[in-house]
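Supplied in structure tokens, the structure appears directly below.
Shown here: the complex without one of its protein chains, the others still in place.
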Amino acid sequence: MTGESAKTNLPPLSLHVPEPRSRPGDPVDFSDIIVPNAGKQPRPDENADPKDMMDLSYDLVRVLDEKGAAVGPWDPKLNEKQLLKMLRDMALTRAFDERLYRAQRQGKTSFYMKCRGEEATSIAPAMALDSEDMVFPSYRQQGILISRGYPLVEMVNQIYSNKGDKLKGRQLPIMYCSRRLNFFTISGNLATQYPQAVGWAMASAIKGDSRIAAVWCGEGSTAESDFHAAMTFGTVYNAPCIFNVVNNQWAISSFSGFAGAERTTFAARAIGYGMAGLRVDGNDPLAVYAATQWAAQRARTNQGPTLIEHFTYRAEGHSTSDDPSAYRSSDEATEWPLGDPIERLKTHMIGLGIWDEERHAAMDEEVATEVKAATKEAEKNGILGHGLHQPFETMFEDVFEELPWHLREQSEQAIREREIKWPE
Amino acid sequence: MTGESAKTNLPPLSLHVPEPRSRPGDPVDFSDIIVPNAGKQPRPDENADPKDMMDLSYDLVRVLDEKGAAVGPWDPKLNEKQLLKMLRDMALTRAFDERLYRAQRQGKTSFYMKCRGEEATSIAPAMALDSEDMVFPSYRQQGILISRGYPLVEMVNQIYSNKGDKLKGRQLPIMYCSRRLNFFTISGNLATQYPQAVGWAMASAIKGDSRIAAVWCGEGSTAESDFHAAMTFGTVYNAPCIFNVVNNQWAISSFSGFAGAERTTFAARAIGYGMAGLRVDGNDPLAVYAATQWAAQRARTNQGPTLIEHFTYRAEGHSTSDDPSAYRSSDEATEWPLGDPIERLKTHMIGLGIWDEERHAAMDEEVATEVKAATKEAEKNGILGHGLHQPFETMFEDVFEELPWHLREQSEQAIREREIKWPE
Amino acid sequence: MARMNMIQAINSALDNMMERDDNVVMMGEDIGYFGGVFRATAGLQEKYGKTRVFDTPISECGIIGAAVGMGAYGLRPVPEIQFADYIYPGMDQLISEAARLRYRSAGEFTAPITVRSPFGGGIFGGQTHSQSPESMFTHVSGLKTVIPSTPYDAKGLLIASIEDNDPVLFFEPKRIYNGPFDGYYDKPVQPWSKHDAGEVPDDYYRIDLGKANIVREGDDLTVLAYGTMVHVALGVIKEQGIDAEVIDLRTLVPLDIEAIEQSIEKTGRCLIVHEATRTSGFGAELSALVQERCFYHLEAPIERVTGFDTPYPHSLEWAYFPGPVRIGEALDKIMKG
Partner (left out) sequence: MARMNMIQAINSALDNMMERDDNVVMMGEDIGYFGGVFRATAGLQEKYGKTRVFDTPISECGIIGAAVGMGAYGLRPVPEIQFADYIYPGMDQLISEAARLRYRSAGEFTAPITVRSPFGGGIFGGQTHSQSPESMFTHVSGLKTVIPSTPYDAKGLLIASIEDNDPVLFFEPKRIYNGPFDGYYDKPVQPWSKHDAGEVPDDYYRIDLGKANIVREGDDLTVLAYGTMVHVALGVIKEQGIDAEVIDLRTLVPLDIEAIEQSIEKTGRCLIVHEATRTSGFGAELSALVQERCFYHLEAPIERVTGFDTPYPHSLEWAYFPGPVRIGEALDKIMKG
């Protein structure tokens, strides 16, 4: 062809539209997921050149083997206290999820989102990071707040949007924020936190600070523009930032193939930018800890950012607004080949002889009681829509630092309306 | 660390800000650019798995060796007629650039952009594609229009925004458009054509058509959101689309390091998405032709998209609004290790015995004359700002298919104003 | 003739259009197999195949960008943006590209796309599931903006939007998907099945863009509204026994200026209602137009009743919403003016 039309006898083009492994009613088949043996993945130096560690973007870093033993170079060798904290925080997160999910069903609030099955992807990184490091979570990292010791009752206040809510009832439930705990305000817009985290990390570097940033998004969210902006800025300025992609296989009803998973891993995105990338068994809390620790050390020593793909599974619905049985086989969760993070850590600890079933049952009860107490306490401040909300004028505060005339007028209007509606 | 602050004795963080090889006054040093021998790059099958050809994203596909001989598996083995067309179109493009640049300097229009040194990256792909394939150019692919036989006088009419301008004087000079030649309307907003090209390719696949799409942007533009959107959609739907990234080392005053070139190649972006990627000597027209042909064949046979990085050099200023001597060493262009595409093809053809210096000189004169004639002809339709523009009412047409009342009123206003300003 | 709620009517419009025109394709987050988070595309993938109705990556930039390219090819794409709050990453493709394709190519390429998106509050969706961004699009030359207020209109307008050769923003007031909400959030909403405008033909029909609907004739004042607020305004008027003329604009651009002018010339008074934030909302444009064109007919200041200039708060949703009290106050003021 020389730029002239020279139609060859080719078959017509056709559009490829990805299809997930299973739909409702289908048998589940995860045989395409390659689960390498734990302990077999090499652990490069923290100052390795990304070019020399590309394989780790296609491999799967695993520490806990089938018997629950911690094996291989990535074993972070946590002590008993650390393991106990890790286990308990995961259990507490799960108990919290269970109860608040029910609270939503009972009409105490408008919305809730669980992280069941994915607890390791927030609890373990929170532990591997310094408490002064800044985290930019998505909406499924309640585990970080719990790990950092945020009072449960504050979380419930936020979820109930009640008069105790530190966020003044302004945010959708679970969109937490805690400056004190270096936990950035969660956005309802996917992936916007990604370039913000890079900016924060760049600022830390500009100031010669030692704090690094870590940011989370789902695999579905990697398609957003902000993801690319963050990766580009991260690699250009060598920003001290950890990019966590929680690949829980689903984005509401869309399986990971709609984010590109049919073609390569999400960790491989790192290779595209010449960045360090790790693909980690997200249901192995020790592997997640080790990967975070590695990436944090890299960032702290001016070796730049790391992308960590946490390969995991969203064991329940996307949120209380979702019914996953409408689009995926309900057996997927139980068939998931990487197991459950709490079960796996428990087995590990029992194997070490520092834990047993009784203590586990007792812990489960304890965390359930703790959550229950927190919800009771929070309910005193009100539940959504039952009157105990913040004063009307708070609606106009914090739009700007100071109230301009037009918001002052509107605030007066709102208060006048309240008096008309409820003259008492 | 267990999520508690445990400051280690690390040096402070520091921000890395990329620095180009040379600034004005500096000696030029291109020794970091690895120029592999021509002919040494393997040519995989058109249906190769991207996983098995990653090396080609880091290599440099080259066909013309130092003596101008075409060597190796990528030699497209063009016939004499094709070589002549390729050479002449490149020469014509350069002559056109020279003259229209001067026209802008003479005040005949507001703006012009040259592609000197990069002619191969548009002429060769245009030839390797089918004329029915749709191209989505950036502003530096005037070579495609020339290769496809667009009348020069139409190009000049557009540049002069005169009454002959098919785009009615609405677009900035060089923002051409030709539906007849399957040349998409150029946007002033960088990279927006990228997802559009994918959409077009998807549409072609939906329809079982055989036409594919090809799209261009500069290396600087790969940082834009649209680039990522296009790569994601391209890989998810396996769209029949060729992504050309013209890495001419500069984006106005910003060297390619500000788009990430310090860390990896732009072809490697493909690996991040599991897509086929090729890095090509952009000043070797035969290599560019071969790469395009390979990618086109892939796309046509439902093997999906390819990203081609054209490694080249912007030999002149960004546009008539730019003065590159303010930010880079003026020796860079002459020192560029990959030579000049026209010179290289000429040497090749002389080596083949089908060309000589006299014919080349004659051709140069011929194309200059052709361009001159076209500008003279176009000037009859007016130059910018000298009155021979389109009627005022055209300003309101094509905003919508039909003129709504508010535009009708505004059109009447504009005509009234004209009558007030020029009552004659 | 069937009884449909607004989602069903939209689904029916899409179904009709996919049937009539092979070039109509649909794309968006969760719209394929699942049928959309509000079920607007339910059943359509099964019926028309997954190359005509498909899920997309979560990239609003890509969704609009690809739709523009498909439109340039000759298709008639109907992309969905899951919530209007998420349209901003696709803003550049809408403003710089879709809106200007016809103009900059002098008609050689066009973007006949219809962007469907649920908008507005009232479902406790918080800041990011409640916004009403329509006015921004009305500022962009080359875009049309359509907002229905009933199932019947939704279907007819959506069909006309899809058939339109210009890019259309089709915002669906999600608060009234199920029934004509009148602003009394503590009372149950009458379902569309009990409402005349819930009578929707199964077959193709269109309601031309650019034509307002006078939903109530009256002499005392003119109310300009669209979407959910048409019903809220109607409720208050009924309650207060005012003989108002209520105009449901249906299309913001191009606007039915004639209907507006005629009404104001008759009534001499004007109330504008929208849920979007006040400053530079579409109410400002309406107010300016009415004032410019009917100044000498006006007997009282034109009033705007709108959402407040704050993000849409979660718990104080009903304090934010421009409900009956706010509208009532404005009506009083105008009638006394």
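For clarity, chains are labelled A, B and C in written order, and residue numbers in each chain start from 1.
The definition used in the following text is that a residue touches a chain if its C-beta (ideal position, glycine included) is under 8 Å from a C-beta of that chain, and two chains touch if they have at least 3 such contacts.
Please read all numbers here as calculations on a predicted model, not as lab measurements.
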Touching the absent chain in the whole complex: find that residue among A:153, A:197 or A:363. A:197
Contact partner of the left-out chain, one of A:178, A:222 or A:411: A:178
Cross-chain touch to the chain not pictured, restricted to C:42, C:91 or C:189, is C:91
Residue among A:133, A:226, A:316 or A:379 that touches the chain left out of view: A:226
With the missing chain put back, which residues of chain C would touch it? List them for me. 61, 85, 88-89, 91-92, 95-96, 99-100, 103-104, 127-128, 135-136, 138-142, 253, 276-277, 279-285, 287-288, 291-292, 295-296, 298, 300-304, 309-311, 337
Residues of chain A in contact with the chain not shown: 134, 136, 166-168, 170-171, 175, 177-179, 184-185, 187-189, 192, 194-207, 213, 225-226, 228-230, 232-233, 236, 398-401, 404-406
Can you name the residues of chain B that touch the chain not displayed here? 14-15, 17-18, 23, 110-111, 161-162, 165, 168-173, 175, 187-190, 220-221, 223-226, 251-254, 258-260, 321, 326-327, 384-385, 389-390, 392, 394-396, 399, 406-407, 410, 413-414, 416-418, 420-421
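The working rule: only the chains that are shown with their structure count from here on.
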Measuring from the mean C-alpha position of chain A to the mean C-alpha position of chain C, what distance in angstrom results? 35
Mark out which residues of chain C touch at least two other chains, giving numbers and ranges. 51, 56-57, 59, 61-62, 89
Expected list for chain B, residues touching two or more other chains, is 202, 204-207, 225-226, 228-229, 232, 236
